[in-house]
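Encoded as structure tokens, here's the structure I'll be asking about.
Missing here: one protein chain of the complex. Every other protein chain is in place.
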Amino acid sequence: MSDMSYVRSEMLPERAPPASSVGLVGWMRANLFSGAVNSILTIASLVLIYMVLAAILPWIFSPTWNGTSQNECREIVGSGHHAACWGVINDRWEQLLFGFYPNGSEGGADQRWRPIVAFALLFVAVTPVLFSMISRRMNWVLLLAVLGLTGLYLGGAVGLILGLALLGAAAFVGFKALSTDKEARAAEIEAGAKRLPNPLIFSAIYPFIAPWLLWGGTVWLPIAAALGFVIGYYAFVFIARALGSLVGIIGAVVIAIVWWLFLTSGFANLMDSILPISLEAVESRKFGGFMLSITIGVVAIACSLPIGIVLALGRQSDLMIVKALCVGFIEFIRGVPLITLLFVASTLLNIFMPPGTNFDIILRVLIMVTLFASAYMAETIRGGLAALPRGQYEAADALGLDYWKAQRLIIMPQALKISIPGIVSNFIGVFKDTTLVSIIGLLDPLGLSNAIRADQAWNGLVWELYGFIALLFFVFCFSMSRYSMYLERRLRTDHR
Amino acid sequence: MYHMTSMTDPHQGQFRLSMLLYDSRYRSMTIQIIALIGFLILVFWLLSNTAQNLADLGKQPSFGFMSEPAGYDINQRLLEYTSQDTHLRASLMGLLNTLLVAAMGCIAATFIGVFVGILRLSPNWIVSRLAAVYVELFRNVPVLLWIVFTMAILIETLPAPSAFRKGEAAMSLWDTVAVTNRGIYIPEPLFSNSLGNIHLFGQSSLRFDISLDLLAIAFVFLGGLFISRIIKRRADVTQEATGERPTTWYWRLGVVVVPTTIVLTLLGLHLGYPELKGFNFKGGTHMRNSLIALWLALSIYTGAFIAEIVRAGILAVSKGQSEAAGALGLRSNRIMSLVILPQALRVIIPPLISNYLNLTKNSSLAIAVGYMDITGTLGGITMNQTGRELETVLMLMAVYLVISLTISGVMNWYNESVKLKER
Partner (left out) sequence: MKKSAFLGALTVASIAASAAVAQDASTLDQVKERGKLNCGVATGVPGFAAPDANGRWEGFDVSVCRAVAAAVLGDSDAVEFIPTTGKTRFTALASGEIDMLARNTTWTFSRDVDLKFEFVGVNYYDGQGFMVPKEMGVTSAKELDGATVCIQTGTTTELNLADFFRANDMSYEPVPIETNAEAQQQYLAGACDVYTTDASGLAATRSTFEDPSSSVILPEIISKEPLGPLVRHGDNNWGDVVRWTLNALISSEELDITSTNVGEMSAAAGDNPEINRLLGTEGNLGEMLGLDAEWAKRAIMANGNYGEIFAKTIGEATPIGLARGLNAQWTDGGLLYSPPFR
């Protein structure tokens, strides 16, 4: 009996937790019914969800996709039932997406592949900036694939061969990229394997490709416009060598502006007469629907980036007059609603321009929305500049860099990187605000919904159209905002 | 300017023209002057173009049209107005409507935002998910769409006055409130022994009346509050001195409630109830569906943004703070109101200001639902009827600019006052 012990000498085996604290039940107890208040809240929420779904779902699920008019929908559904008439979306979704972009119905070819390609290429072009987890090679795969598919779509012998070749190249590069992992590739590069060129090259070319795709016309015009930058750059190099960098910058800007204003169209016409390559010109008033919203959003954000940088730097500068001008501009634009700026676009901008100038309305809207976005962009970038540790500025000074070099090499690359989430949310804001153009008579999705309701067949339909438009905006904006949040998280870890 | 003042010993050498560019003492000056000249040239260019174009169109810029009769009616007017009043007065009605919906929207959006922001942090899974769905749904669809959507819901789901006539719908809250698709009619306070009004500014476009009844009530009420504060201060003094706080809540309540009640009774306060007469409900205060739709849409939309701000603000307060408060024995609602919210407020207020500004600016979308704000009057019908685009748009911008600058000025001043005093 002496070896009897009152203290257990070995551990009991762990027992399973009670059924009420694991699995579904446990989860529910922990998260839904942890107390009286929580239980009431849970039940109230469930009732709310049920009521909303019960009201909406029977309406949504209605077999009217093939209805050709509102009356036909009413017949399909039967009287007394309240259900959606989806025929209007079936009939008009192309218009809601592309507006009046030539679809071949008025003679000529269906041109709608152009905006699709332009926006697919946009995705490729922003990839290196926004999605740095995608490798350089995969980026080229994307580009080749888009171009290849375009070739196949356009058809014809050349299109077919070119398309297949491009797709083949894409598959080849893609296979190689997938078959070698990161370390192996790094080793290859170490060993002297040639790297593909930086995809940022395409990003820099893209701003000239997109307008050509969307608006069409001769290919020489965007090339001439791009040449302006090349000329400006070389002018800077030569003048700066002889007379100093400030004179260089001024000289380069002047020469580039002279080129754009007076020589571009001549050059384009000349080259066009030698080697005519052109797409069917599409006037901007043909733009409508979502394509219009995206075009306005993208152009405004893209153009507002350089203006915003200049304004943000101006606002931070020691130069009193420059600072006052920038602050005045930013606060003015941020102080008035966008709709008043759109009124300016629709009624006043022509009055401000030299007599006889006549921009079309979409271009005027683009100008005003760009100005609007610039003010917000300036504030975003100012935030980025302010978030940069003081030491970075001091380090740049310590290296003896002048103001512009410090900005170009040290400050801006970091400030812009911090600002990317802000820029993305700016874009979402501007994109949502493009619906305001319906108030001045442009046919964006909301404006088109009015025009569609003026059609005898669809008179009086509200929910279907608004619902469809809201869904498209939601999908677009939600994915962008999720992405921007992800970026924010990633950038935050980088800087802490 | 910093460079200029730090230059204590100006170089006495010979001045050369190239120094304007290469000498840092003069360079900033040169750049500024170039920028200023460029700006002035731009302004001059715009002005001369405008003058030339207007001359070609045969229009002389003038604001004389503002004193001509407007000729149109406005449904929601906070001051007295007829179609024979001037465009200026019509614009004033619009401005007041703008301010009204903006103020109501800011208040409601704040409540919704704080409420949902706290719900998003709720430990209850389904509640926090619902709050997240609300936030994402409303943030990611354009506000203009929400405004027309809300309006459509109000119009389609609420009963028309004719339904009341036929007995298919009834008034709510013991027959005092009529909820119709033309708006909500609520009881209005009336005074049978009214003291009358003071008329200000005679017959001009800016004339307005001040109700002596309201003035009297406000005077008595504020007086009561003042006395109540004195009582509180005396109680504080007693507590400091003796350590015991005298019970004063009934005194403090009494000095506010009793005189106010007496004044109200003397004035003969009673409620005017809405009644179905002819085509519409008569009597009571009519909150039009355009106002409700705009108000709801703006506040729910902005509330989604504010909820995120509130959530971020609360999360920004370190966990140690609430744990410390818990250790002091505070209950969870006291922790929230005494420890977390005051600290979170500092993070919350700056973005809150810009959301208030956005809401105010977005109220200009009123025209989509026919709410007669300043964009609908001055920038809408007045612009259409007079054809004075330049003048009306400039005035419209000026008005919004003043409102925005005022809001941001006031809120920044408040922000300064709650900011952590750093030493």
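Note that the chains take the letters A and B in the order they are written out, and that residue 1 is the start of every chain.
The criterion applied here is as follows: a contact is a pair of C-beta atoms (placed from the backbone, for glycine too) under 8 Å apart; a residue touches a chain by one contact, two chains touch by 3 or more.
Just so you know, these numbers come straight off a predicted model, no measurement behind them.
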item	value
Residue, one of A:60, A:161, A:200 or A:277, that touches the chain absent here	A:200
Among A:142, A:221 or A:239, the residue in touch with the chain that has been omitted	A:221
Touch criterion as defined above, residue of B:30, B:49 or B:75 at the omitted chain	B:75
Touching the absent chain when the full complex is considered, from A:159, A:211 or A:383	A:211
Identified contact with the non-displayed chain, of A:64, A:293 or A:346	A:346
Contacting the left-out chain in the complete assembly, out of A:138, A:165, A:462 or A:491	A:462
Touching residues on chain A - with respect to the absent chain	74, 91-92, 94-95, 99-100, 103, 105-106, 125-126, 129, 200, 203-208, 210-212, 215-217, 221-222, 225-226, 228-229, 260, 264-265, 281, 283-285, 288, 299, 302-303, 305-306, 309, 343, 346-348, 350-351, 355-363, 366, 370, 439-443, 447, 450-456, 459-460, 462
Residue ranges of chain B at the interface with the undisplayed chain	57-58, 71-75, 83-84, 148, 152, 155-156, 160-163, 181-182, 277-280, 282, 289-290, 367-368, 370, 372, 376, 380-381, 383-385, 387, 389
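The rule is short, and it goes like this: only the chains that are shown with their structure count from here on.
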item	value
Residues of chain A defined as touching chain B within the complex	31-32, 34, 38, 41-42, 45-46, 48-49, 244, 246-247, 318-322, 325, 331-332, 334-340, 343-344, 347-348, 350-355, 428, 432-436, 438-439, 446, 462-463, 466, 469-470, 473-474, 477-478, 481
Partner chain A, residues of chain B touching it in the complex	1-3, 21-22, 27-28, 31-33, 35-36, 39, 46, 49-50, 52-54, 56, 122-127, 130, 136-137, 139-145, 148-149, 152, 156, 357, 361-362, 364-365, 367-368, 375, 379, 383, 389-390, 393, 396-397, 400-401, 404-405
